[in-house]
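Complex shown without one protein chain; remaining protein chains in place.
The first chain written gets the first letter, and so on, giving A, B and C; residue counts start at 1 in each chain.
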Amino acid sequence: MAELTMIEALNKALHEAMEADDRVLVLGEDVGVDGGIFRLTQGLIESFGEERVIDTPLAESAIAGMAIGLAIYGLRPVAEMQFSGFSYLAFNQLEAHAARMRWRSQGRFSAPMVVRMPYGAGVRALEHHSESREAYYAHTPGLKLVVPSGPRNARALLASAIEDPDPVIFFEPKALYRSFREEVPDDPESLALGKARVVREGSDITLIAYGAMLPRTIEAADSLASDGVEAEVIDLMTISPIDDATLEESVRKCGRAIIVHEAPGSFGPAGEIIARLVETSFYHLEAPLRRVTGFDIHVPYFAREQAYLPDADRIVAVARETLDARA
Amino acid sequence: MAELTMIEALNKALHEAMEADDRVLVLGEDVGVDGGIFRLTQGLIESFGEERVIDTPLAESAIAGMAIGLAIYGLRPVAEMQFSGFSYLAFNQLEAHAARMRWRSQGRFSAPMVVRMPYGAGVRALEHHSESREAYYAHTPGLKLVVPSGPRNARALLASAIEDPDPVIFFEPKALYRSFREEVPDDPESLALGKARVVREGSDITLIAYGAMLPRTIEAADSLASDGVEAEVIDLMTISPIDDATLEESVRKCGRAIIVHEAPGSFGPAGEIIARLVETSFYHLEAPLRRVTGFDIHVPYFAREQAYLPDADRIVAVARETLDARA
Amino acid sequence: MPRMTIKPNTQVDYLGILDEAGEIDEDRMPELDDEQLTGFYRAMLRARRFDERLLNLQRQGKLGTFAPVKGQEAAQIGSVAALRDSDWVVPSYRETAALLWRGTPMQGLFTLLAGYNEGGQIADTQNDLPQSIPVGTQPLHAMGIAHGIRYRADDAVVVSYFGDGATSQGDFHEAMNFASVFRSPVVFLCQNNQWAISVPRDRQTRSATLAQKALAYDMPGIQVDGNDVFAVYAATCEAVERARDGGGPTLIECVTYRLEVHTTADDPTRYRDEEEVEKWEKREPLLRLRRYLESLDLLDEEKIEALENDIKQEIEEAWKAASADMEQLTDPGVMFDHLFAQEPPRLTEQREALQKWDAAKQRRRDDEETQ
Partner (left out) sequence: MPRMTIKPNTQVDYLGILDEAGEIDEDRMPELDDEQLTGFYRAMLRARRFDERLLNLQRQGKLGTFAPVKGQEAAQIGSVAALRDSDWVVPSYRETAALLWRGTPMQGLFTLLAGYNEGGQIADTQNDLPQSIPVGTQPLHAMGIAHGIRYRADDAVVVSYFGDGATSQGDFHEAMNFASVFRSPVVFLCQNNQWAISVPRDRQTRSATLAQKALAYDMPGIQVDGNDVFAVYAATCEAVERARDGGGPTLIECVTYRLEVHTTADDPTRYRDEEEVEKWEKREPLLRLRRYLESLDLLDEEKIEALENDIKQEIEEAWKAASADMEQLTDPGVMFDHLFAQEPPRLTEQREALQKWDAAKQRRRDDEETQ
């Protein structure tokens, strides 16, 4: 057991997957010789050679399209988009082909590939380097969407994503890349896709979050706890498909819930979760479901990005309003 | 006053806009000599010449990017994506540039452009010709998203979209292109963006729809009426920004509501509307808000597309469940 | 340090072998035995007749929109014939001739064009991607598959089919560049049929040839008479061999013509003259091959009639089988199939909701009937 950052944990997952299965290839801009601009793929080219760790020319659509071809051929490509903000150049390949290959060929071909991309604000980066547009992918039939929240689950989820027989979009919360360390078991570990986890038990209010918003949500829960409110915190981990059962159970228990994400609120993932909880658990609700999200704007340049991002303060404020709401 | 199809009404709007303002240019694949594959731009090149009605090479990203450049230069381009299913090739231009030009340049430049695209199923078309992914655009800050539902409002909304100082994505429900005629005033008419309209008044349940789902929703309302249920029907027309006030008022009155769209349900527009109504009108709700939407799949080939699409039957069935739900 | 002309690899060749009179350039003629020669003709005729039948069924409302192949049979058969069964074909939406050659059953094509996803099934033995519509976006998959082949040191090659319009698409450029950088065993086969719906070739791009687009990547590029099955075959054999030997990709521009509508939703009289079509009718690929084969005594009236009958029978049997089959394809639940290897719970719920609604609808109908 070593204490790893998320970067190191993801690097470990890639090493393990490549070690275990020679179908696994890594491709993207600067993933090879440079070891990735975040050093996430460091050491891979030394261990597995440039036939398996491919520095591509600068073209996101081609990276996705090449991965689709590799996957059809029977390999297991792990493609990197350098930032999720550049993945829109590959959006057509992902929507029109990766998400449809199994269906279009009636099961003859498929596109078992992972498209990794750092997302989210908070690292004082430039424009297009701070987006959270997971909803684009979550709304696309035929894709799965995974967002880890810590080193250990990042490693285990990436392992599962690589093994998954279908295309998985893997959103990495770059704000957590190096923000804390966690014990990660030496032996391979995987975590089933499509399952949320209860991070903290409570019975007063459910706080639902994922990715880089999870630590802030836990911080809010701690703050609420110091005032005697027991919040249950759920980490979604897979955004599509959502683990309805876990959410439903918690919300039925607590009767109140808040969804937190840094993506713009309007037409963002929280709306979907609220709609589902209304559909399944309306009569258990004691207060309006609320969301704490990014604003409906582009992430401002870094001097103000923290003002853009939901923080524990805002989560607590909205939680209090929810708790104060008449049942 | 003439009775026009939606195709004719949109064609009229384009003629009028080009007549009134020499900044208005039309560009896209086959929009000129061919008059558009749906004949929507018919007659424009004859009236305004190939300098203003531009047959482009086959490249959606370039069409969007060219429109951005034209708009920055001070013109008012109306670009066509031949089908919304091909607009993902232009998605990066729209997200990274059209939606950001005013903001990035701190107001110095802007991208007043309209990107028209036929969307939706029901015309026995091929793969990629039946998509409804308005959520991608609605979730993108800096873009407006408009969806007309009939010849008259199509013409008036397109006029407003062309006049709008910001980029507008204009989704045309191709299933309604020629499905019915409507009186369209001879004189220019416009309709404010961002406003929904109450199509049918009622007090038992609110049915919210837009685009090609509106006629089916009205049909459902008629069917409910024959059983003594008075449904209020709202046509959103603008999906982003949503007209919250109109929705809120209706739902507070009726206490029950259903949202109908043909886009896949998960992470689709209905979730957003439900979330907003929960936030604003929770205590007025007498039953869970429900949605009747497309399934979370690709639109099947045309032999089964009607089975994919929400129809009056399904809307009525879900309305009945909502009406039967205990308050 | 004067201004000087630097010379990148800028040669672009043109190849033609079989002319409109049915005469060949002996020096360039690829080696083909009699069976192969008549096989080419049979395959082109088969595609032509199948295409005609599709058009006729479409006009009767029995099939949906499709893109006829008429006029491009030589470009497709000449190229696909250069492949082994184990090679890969990445089609767009107009490759009926090539796919028929590869073994795609007519029955499946009928079913697909009648709007049933089931028609898209592909035999396990056929390394052909499904037909695919977003123009210019599939060459990337061909390049990716080719890269996989290289990685596995497999000796297959990939042929990517696309049109003149597709060369304007960014994905085409990216595929050419990646393939050239990685020396992927792929042949980019452009069927320049002069039109992208209503946009003529010279409004699509200003370059004198499409083949010269290879120069941007220092990739071999060649323009061939695309209505000359031998020229296409020879150029493709050369490119396939180069690819198989590790020599990397090639761009082949087949100069041909779409003699029919773009798709059945199209009205070409809006944008092109009948004269142009007539001019190209004279250059069409079947006639010249027939003349050549007649000159060799490999074909005559009688043989052709036998061929025609064979093909007609095959088509009608396939249509009959497809029609019968489609009557069974009534389960709408099929639309949920093959989205994922394992269906997530929510999709299963939706599948069941659809069943429930349909059952209720059926009950109401039954009730109405009994009343």
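In this text, a residue touches a chain if its C-beta (ideal position, glycine included) is under 8 Å from a C-beta of that chain, and two chains touch if they have at least 3 such contacts.
Because the structure is a prediction, the values reported are computed rather than measured.
Every shown chain touched by the omitted chain in the complete complex is listed here: A, B, C. Across the entire complex, the residue among B:Ala62, B:Met81, B:Met117 or B:Val299 in touch with the chain not shown is B:Ala62.
Taking the complete complex into account, C:Thr10 is the one of C:Thr10, C:Gln60 or C:Thr330 that touches the chain left out. Across the entire complex, the residue among A:Asp55, A:Glu163 or A:Glu182 in touch with the chain not shown is A:Asp55.
Chain A residues in contact with the hidden partner, per the touch definition given at the top, are 29-30, 32-35, 37, 55, 57-59, 61-62, 85-86, 89, 124-129, 265-266, 295-298, 300-305, 307-308, 313-314, 317.
Within chain C, the residues in touch with the undisplayed chain are 1-17, 19, 25, 27-28, 168-174, 177, 180-181, 203-209, 212-213, 215-219, 223, 225, 228.
Residues of chain B that touch the chain left out of view are 25, 51-52, 54, 56-57, 59, 61-62, 64-75, 92-93, 96-97, 101-110, 141-142, 144, 165-166, 194, 241-242, 244.
Simple rule for what comes next: only the chains that are shown with their structure count from here on.
Innermost chain of the displayed assembly, by C-alpha centre distance to the whole-protein C-alpha centre, is B. Comparing the centres of all chains, each the average of its CA atoms, the largest separation from chain A belongs to C. Spacing of chain A relative to chain B, judged by their CA centroids, is 30 angstrom. Centre-to-centre, using mean CA coordinates, chain A is 39 Å away from chain C.
Shared interface positions of chain C, i.e. residues touching 2 or more other chains, are given as 117, 132, 134, 137, 170-171, 339, 346-347. In chain B, the residues touching two or more other chains are 85-86, 89, 127-128, 266, 296-298.
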